[in-house]
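Every protein chain but one is kept in place in this view of the complex.
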Amino acid sequence: MLNEQTDHHQATHHFEHEIRVTWGDCDPANIVYTARIPWFALDAINAWWEHYLGAGGWYHMELDRNIGTPFVHMSLDFTSPITPRHRLKCQVRPMRLGESSIEFEVIGSQNAIECFKGRFVCVFTVADAFQKQPVPAEIRQIVDPLLPKA
Amino acid sequence: MLNEQTDHHQATHHFEHEIRVTWGDCDPANIVYTARIPWFALDAINAWWEHYLGAGGWYHMELDRNIGTPFVHMSLDFTSPITPRHRLKCQVRPMRLGESSIEFEVIGSQNAIECFKGRFVCVFTVADAFQKQPVPAEIRQIVDPLLPKA
Amino acid sequence: MLNEQTDHHQATHHFEHEIRVTWGDCDPANIVYTARIPWFALDAINAWWEHYLGAGGWYHMELDRNIGTPFVHMSLDFTSPITPRHRLKCQVRPMRLGESSIEFEVIGSQNAIECFKGRFVCVFTVADAFQKQPVPAEIRQIVDPLLPKA
Partner (left out) sequence: MLNEQTDHHQATHHFEHEIRVTWGDCDPANIVYTARIPWFALDAINAWWEHYLGAGGWYHMELDRNIGTPFVHMSLDFTSPITPRHRLKCQVRPMRLGESSIEFEVIGSQNAIECFKGRFVCVFTVADAFQKQPVPAEIRQIVDPLLPKA
């Protein structure tokens, strides 16, 4: 897969999704407009799902597997401005798997400088019923080994 | 309805949709990023449908009436830059109603200066089948009197 | 001003910014895509600045007053899905004014149901230098009376 790397030499897998930041992502302060950054983070989480569950990411999960993962929380700290000068590298890691929820950390960096760090919590739903459900077994199997060691 | 006006004194109705342009719509050239402008035009067309067919616009048409109107063509000329200094006023007019298609003109102005003019062609579909259909009768009834006189 | 209301009967002012949610804001789950919601919240904060400081909001502040307010933090809880069925009403309130920072609360509701609540922290900068500065005096004067009473 072109844009993703998982580092199998490390104890934890660090999935990385690369984003080409453009002129249109920037505002008149010559840096990426703040509201684009959660969008980038979600693009990275979608790419993570695509990598682990199959082409199409959320689209595939919803339409083919009837699994929804609506967000219930996000929180981000912005530490350094983002520009189109460098690719934005977004590391995505599942941090916690609850009964029916998953928490991701996304760290975005450019030119080896951390630009933002965020936490994102999603719940699992039966997509067509929009009803909460426990973490599906095949997802638990995939995510468990990727979680930080206690 | 808050943002819309139709001028009943004129022979043709000029529906106007107002857009609050923001900082985040602009790029580092301090003007609205080009790719936002077709988005604005579609917001205006959606507002036109909302005004004439009911709250929710395309969302209502698709989910409640099973009518889709996918775009098959758009063409825009950009004549003056758009900024957050003034509200963007978008005049929407149906220009032509075919067997199973509709053509809109959208003219965007700020501070009485024309900024863009566009033509947009949509076809009518049975939404859940994604199949072309003739212009629904209730829509023909609404649109016919709004078309330019021959 | 068209879309904004401040309720002068209440002890604290509740500025409200109204958003017309559209078809294009929604994803295939038929609800607003999560990444649009911080964008809505920022639109509301920009409208707040526009209301209190002058037409153009952030654009005016940066280009005319050389005041930047980059975000350093945001955190949002999503409690109910957003659709184009109703206007989204976003209440914006300054909650805290630090030496060189401001914190906003934004609460988004539709049809009297709360959909999201967020906290947003911005720092004040000299815009063209991208250097932190104390809260400008004219802004402190405006914001102080709007803060929650201790």
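Going in written order, the chains are labelled A, B and C, and every chain counts its residues from 1.
As a convention for this text, contacts are C-beta pairs under 8 Å (C-beta built on N, C-alpha and C of every residue); 3 or more make two chains touch, one makes a residue touch a chain.
Please read these numbers as outputs of a predicted model, since none were measured by experiment.
K.L.:
Which of B:Leu76, B:Met95 or B:Leu147 touches the chain that is not shown?
P.N.:
The missing chain is touched by B:Leu76.
K.L.:
Return the single residue from B:Leu63, B:Leu88, B:Ile102 or B:Val135 that touches the missing chain.
P.N.:
B:Leu63
K.L.:
Which residue numbers on subunit B touch the omitted chain?
P.N.:
So the residues of subunit B touching the unseen chain are 28-29, 31, 34-35, 38-39, 42, 59, 62-63, 68, 70-79, 81, 127, 130.
K.L.:
Could you pull out which residues of subunit C are in touch with the chain that's been left out?
P.N.:
Given the touch definition above, subunit C has residues 23-24, 26-30, 33-36 touching the missing chain.
K.L.:
Residue-wise, where is subunit A in contact with the chain that is not depicted?
P.N.:
2-3, 18, 20, 22-24, 26, 30, 39, 42-43, 46-47, 50, 55-60, 62-63, 83-86
FYI, only the chains that are shown with their structure count from here on.
K.L.:
Per-chain Cα mean versus the mean over all protein Cα atoms: which chain has them closest together?
P.N.:
Here the chain at the core of the arrangement is C.
K.L.:
Subunit A to subunit C: how many Å between their CA centres?
P.N.:
Inter-chain centre distance comes to 25 Å.
K.L.:
In whole angstrom, how far does the Cα centroid of subunit B sit from the Cα centroid of subunit C?
P.N.:
Distance between chain centres: 28 Å.
K.L.:
Can you tell me which residues of subunit A touch two or more of the remaining chains?
P.N.:
Correct list: 28-29, 34-35.
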